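My questions all concern the structure below.
All protein chains but one are shown at their positions in the complex.
Order of writing sets the labels: A and B. Residues in every chain begin at 1.
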Amino acid sequence: MFKSFAKPQSSSGVLTFIRGKRISATNPATERIVQQLSVLAAGRKQPKLLNLSNEDIVKHRTIMSAWKLFTRKKKRAEQEQLNQQYESICNAMNDLKETSPALFELASHKEKRLRFPLEMRFPTEYPPNRPWVYNFTGPVKKRK
Amino acid sequence: MLRRVVARGSKEFRRSNSTSSQKVWSNFSKRSPSLKLSNEAINNNLFGKSTDGPGSMISHSRRAAYHSPNEIDSTFAMAYEILEQKAEDLYNQVEKLEQQLAQTKDEESIKQLKDQIDTLLIRAEIQNPEVMYNSSFNDPDSLDKTQPVYRKALEQKWKKYDLMVTMQRLEQLHVIPDTLPTLEPKCDVKIRFGHNSDSEFSHWIVPGEMLPTIAVSQPPTIKIQEFERVDGKNLYSVLLVNPDTPDLPANSFSTTLHYALANVPLDNVDNTIDPSKLLTKGEEYTLADFEPLVPEKNTPTQRACLWVFRQTKPLDIKPVARKHFDIRTFVQEQGLIPVGAHVWRQGFDRSVNQVREMYGLGKGRVFHRVRGIEPLPQ
């Protein structure tokens, strides 16, 4: 807040005092830490508040409420689809139990450690050079 | 996908009021014209009909310097379409309910149906940009209170600030429980003393304010804003009491009635008891004429507590004793429901004697500055 006072400087044996002169951080390492601290501090780095006109505020609110409605509908549809999928899983298992107990056993067998293949990737904006590996065999397991 | 729809919207979107195949928000054949944004310049800017800049900015230089965010108009057009579609669905539901309402005879179910319609109408209009603009930037007094959506907006605004001020002051000044045990506020009660020409006292009074006697020497204008739907007219009563009248024999205070109105018919729009109404129909409404609080010298500050009640039945207009007025028994006997309250405070000041003369109240007592336990001369 306040400038630290400069130490009296002696040149040719006469002390000269310069009021208000800032003493610089002596050490480059210290300077770096001060800089890092200022990067972390949030003050003055906040973006300015957008000064929108009344019409644009109303437009923005309208857009946001429409977007909320849109996403809500989308989420509801997704959940609906999942519910249907779950129902058909249950139905299939019930059918299988009645028609073929052996297959039912196979279907209800759970792996102890269920893992997705490591080759699975998140889709990117552009497809890879080889979009689909047709003769994919999976990782080779070592056998003891 | 979004981008594609935006591009489509920007070209097609031009809202017009003349075509016959109108969407619901631009169709004013059934909807009230008060749901429209009346300012032409703002309306044009909102719907992208003009390129003059925002009409809400009066200054030409500010308007010229202003830049809207990129693509806001085309995105707004698409958003408008989505929301209007939703509103249309809701209006279709309203139409069905209205058909049902026409056939219903039972009063209870009529009320239920009307409430349902109101909630649907609020949902259908609250996201309408024009309504949103009116309720957030226009003068609240100019809003059409017959529309449930505007009443809802006003109620939200009231609950956020005015209600809290009122309740805080009522509690801090012990208006509750000194006069009535509690209050469940239902409507916004505002008062002002219109006879004041001094700008210091002519505004709407903030609850708990200290006022000089001359500023309250005439009956106040009382505004009772209901937020619920009022079918026909409701009857209201108003009581102004002072629970701080010195009661020397009991070494205590008693309550005095200063003003009582009853059977005042009000609704959502006609919501003010003002001098013009009192001049024409004052006789019918008045139980006790207005008599301002005139605190005597060296008495403690006195509270003027104004209570507003909804009536369950019309009251008999007969004179009521002012002194030792028991407000709790009165309210219970007459079946009044407290819906709002207001309070201001008064002390002795140089205008008291003048007001006493005006109302013929005689000269007031002067108490000793230091209150003690010795019996006072009667």
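In this text, a contact is a pair of C-beta atoms (placed from the backbone, for glycine too) under 8 Å apart; a residue touches a chain by one contact, two chains touch by 3 or more.
What we mean here is this: contacts and distances are computed from a predicted model.
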item: Identity of the absent chain, which is to be given by its UniProt protein name, from "serine C-palmitoyltransferase", "Monothiol glutaredoxin-5, mitochondrial", "Exosome complex component CSL4" or "Large ribosomal subunit protein uL5m"; value: "Large ribosomal subunit protein uL5m"
item: Contact partner of the left-out chain, one of B:G55, B:P185, B:P292 or B:G340; value: B:P185
item: Absent chain, residues of chain A that touch it; value: 33, 36-37, 39-40, 42, 46, 49-50, 52, 57, 60-61, 64, 67, 78-79, 81-83, 85-86, 89, 93, 97, 104, 107-108, 110, 113-116, 118, 120-125
item: Interface with the unshown chain - residue positions in chain B; value: 160-161, 163-165, 167-168, 170-171, 176-177, 181-185, 246-248, 251-253, 300, 371-373
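Note that in this section only the chains that are shown with their structure count from here on.
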item: Inter-centroid spacing, chain B versus chain A (mean Cα positions, whole Å); value: 48
item: Residues on chain B engaged by chain A in the complex (per definition of touch); value: 42, 45-46, 54-57, 66, 68-69, 72-73, 75-76, 78-80, 82-83, 86, 127, 129, 132-133, 136-137
item: Complex contact set, residues of chain A against chain B; value: 50, 52-63, 65-67, 69-70
